[in-house]
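First up is the structure itself, then whatever we jot down about it.
The complex appears here minus one protein chain, its other protein chains still in place.
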Amino acid sequence: MSDITTNGDLAATTDEIMIINAARQLGALAAAGKPVCFVGIGLPSTAANLARRLYDPAPVLVYESGCIGSKPQRLPLSIGDGELAETADAVVSVPEIFAYWLQAGRIDVGFLGGAQLDKYGNINSTVIGSYESPTTRLPGAGGAPEIAASAGAVMVIMRQSKRSFVERCDFRSSMGFGDGPGHRERLGLRGAGVRWVITDLGVMEPHPDTCVLTVRALHPGVERAQVVDATGWAVEFVDDLAVTDPPTLHELTTLRAVQAA
Amino acid sequence: MSDITTNGDLAATTDEIMIINAARQLGALAAAGKPVCFVGIGLPSTAANLARRLYDPAPVLVYESGCIGSKPQRLPLSIGDGELAETADAVVSVPEIFAYWLQAGRIDVGFLGGAQLDKYGNINSTVIGSYESPTTRLPGAGGAPEIAASAGAVMVIMRQSKRSFVERCDFRSSMGFGDGPGHRERLGLRGAGVRWVITDLGVMEPHPDTCVLTVRALHPGVERAQVVDATGWAVEFVDDLAVTDPPTLHELTTLRAVQAA
Amino acid sequence: MAEILSLRDAVAACVHDGDTIALEGFTHLIPHAAGHEIIRQHRRNLHLVRMTPDMVYDQLIGSGCATKLTFSWGGNPGVGSLQRFRDAVENGWPHPLEIEEHSHAGMATRYAAGAAGLPFGVLRGYVGTGLPEYTDTIKGIECPFTGERLTAVPALNPDVSIVHAQRADRDGNVQIAGLVGVQKEAVLAAKRSIVTVEELVDHLEPVPNSVVLPTWVVTAVCHVPGGAHPSFAMGFSDRDNRFYKDWDAISKDRDSFTAWIDANIHGTADHAAYLDRIGVTVR
Partner (left out) sequence: MAEILSLRDAVAACVHDGDTIALEGFTHLIPHAAGHEIIRQHRRNLHLVRMTPDMVYDQLIGSGCATKLTFSWGGNPGVGSLQRFRDAVENGWPHPLEIEEHSHAGMATRYAAGAAGLPFGVLRGYVGTGLPEYTDTIKGIECPFTGERLTAVPALNPDVSIVHAQRADRDGNVQIAGLVGVQKEAVLAAKRSIVTVEELVDHLEPVPNSVVLPTWVVTAVCHVPGGAHPSFAMGFSDRDNRFYKDWDAISKDRDSFTAWIDANIHGTADHAAYLDRIGVTVR
């Protein structure tokens, strides 16, 4: 959590604004007939669970632990929390969730995060430094390589900083646009790749021509300079740069209820 | 069913003698720590269910419909009878039963039968005549190719006749010893292949050198000439040709109880 | 999300002439009612796919709906031959039937590959048999680590898969219990799917040995009690073994088969009328 911004009666943290914007995008996807989310723990799970409460049609939550259609009342700490299994439409094995559900293209949107994101949407969650002698050994790729490859689209939720938003990842744990336009297609990847990067400062999307992540919107009160300072590449802004709608009272109280449960 | 042979008080049919001898072999295998049978419907299922009642340790019955450890009270008409699922230790999907259980080498003995058996234990259950214009179209191989390949050993139960015990099958639905010694090994098949052929006349086993099915025992009252007349190759008999023990009262009454249930 | 439709509407919407269709159910839960409805709607040039083309495909083949069959075992389980299948293969009646023949393990692998979004699957299979000589969809493949030779088969991805299940909820979530066979794979591998169910309920209670297909992987759910007859639905009906035995005589002869189809399938408006006509009461 960092600064507090004000929003009418209530103060929303930058994390809350980030999560609410991610949930809005999920709500829009569900309304467009793309409700199925492959959810990781942490910010993605919070955003997806918020969206499930805010929108009808609601997103369908699929967890890599094998839970399909989970409707947890409280937020899980891990992807294998009992609550996820008990509220699921179906529970399947881990080999099945990856083969029959993710790989087969049944997931509309996957979430990714990591230690580093580069300008082409590639993500590093493996090592800082060299692979053989890392300065920091990170947890590793987990489900990310195949989420990045096979989910219909990918949403990244990450707090923005110069250290984490880099020109080029130290290691490529999952594929965004790789080395640039056409790379995904050359490799035969089926999903559309990273489509939305929701940060604590705003929303980025890949430029249609260059595939470089470009700022589409700033959160209320955020200045361009803050984004430039927190981005390790020469970040650009779209011409019709927008400001995201401030969190509504309903969004904010629902989010806080989700997190308190 | 053909002739009735007499056995003390009770008359056993040739089919009953065949089934009882198959059950005895299964009992011997279970006693030797090889209890797991992959069971087809008909004679194999009857023999396996008889053995389950006669022997302790009892054979473990696995059906290709996905039932593991079924303990049916009545004989199933089909491999998917509800009784098989309701009495099973575990029920799995059809892809799983073939991949994780049969292919992985967890089956000690598989059963096969068919329209034709040749001297190398190859079986035809596909066509009589040519494949493209068959004189008789048979049901097809079903599970047989992989049972013949992957079960630890194979037991064949078939009524014997010159029409069905042939020099060479019209079509090879499942592999016995193929074209002769070494053929299984060259193809990398993991199971030992056909080890016992239990017929209404006696018991055949592959010759250790030639792999040709050779008569090891005759059922009580059966003459060598009957076997020669009912075999389409120049059948040989082992030097120490045995006579199978006549069905005991217990075996026979148990079998009839199984079939009546 | 699945639509709740009448079987007539579901077949009209999902099954088209020339489609590749799979009716699955391994002895248990065979979708007979759906097969009958396809006959009633006079579909033609179907490529039928099924591990065990038993009575349900004998009826479709004899009725002239199919021009190709992909399968692994075509018999009447526990009874004998499929007379209409044999007549088509041996004599080309009512017209020639192209066949693509596999083993059970191969068919299961093909459905699983289809469900997994892979173009092929790998198994230890077919080796030493006559099948690879006649079936193009069986090829060798080498393990890139050990050099071992194995067998590859292509994924099955039917245009439509049709299965029968015990129940669905009103949102179209489907629950299949007991012998689950290859039905999940068949539905997940298909472009469209129809599920006939014994009952529609407000809420699916978890039961042992069950598979749930969420509504968003199913195209249509149809409430068709007794829709598996003479196959069975665990918890609802027993296998009608007598009917399987009777089928042998009905199907032996072209005329008696055709008379039976005309009277019982074309002569009835839907599955309820059919069951009534043949004297089967649904629990």
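A, B and C are the chain letters, set down in written order, and residue numbers restart from 1 in every chain.
The criterion applied here is as follows: contacts are C-beta pairs under 8 Å (C-beta built on N, C-alpha and C of every residue); 3 or more make two chains touch, one makes a residue touch a chain.
What you see is a predicted model; the values in this text were computed from it and never measured.
J.: Where does the absent chain make contact, in terms of the chains shown?
T.: The chain that is not shown is in contact with A, B, C.
J.: Please pick, from A:11, A:32, A:94 or A:261, the residue that touches the omitted chain in the full complex.
T.: Candidates A:11, A:32, A:94 or A:261; residue touching the omitted chain: A:94.
J.: Which is it among A:174, A:214 or A:231 that touches the chain not included here?
T.: That would be A:174, which touches the missing chain.
J.: Which of B:103, B:164 or B:231 touches the chain that is not shown?
T.: Touches the omitted chain: B:103.
J.: Pick out the residues on chain A that sit against the missing chain.
T.: With respect to the unshown chain, the touching residues of chain A are 41-42, 64-67, 77-82, 84-86, 91, 93-95, 98-99, 102-103, 126, 131-132, 134-146, 148-150, 171-175, 178, 183-184, 187-190.
J.: If the missing chain were put back, which residues of chain C would it touch?
T.: Chain C touches the missing chain through residues 117-124, 137, 139-141, 143-146, 148, 150, 152, 154, 206-210.
J.: Could you pull out which residues of chain B are in touch with the chain that's been left out?
T.: Residues touching the hidden chain, for chain B, are 35-36, 60, 68-69, 89-90, 99-100, 103-106, 150.
Basically, only the chains that are shown with their structure count from here on.
J.: Between chain A and chain C, what distance separates the C-alpha centroids? Give it in angstrom.
T.: Taking the average C-alpha coordinate of chain A and of chain C, the gap between them is 41 Å.
J.: List the centre-to-centre spacing of chain A and chain B in whole Å, with centres computed as mean CA coordinates.
T.: The answer is 58 Å.
J.: Taking the mean of the C-alpha atoms as each chain's centre, how many Å separate chain B from chain C?
T.: 29
J.: Could you list the positions in chain A whose residues touch two or more of the other chains?
T.: none
J.: Send over the residues of chain C in touch with two or more other chains.
T.: Those would be 184-185, 211.
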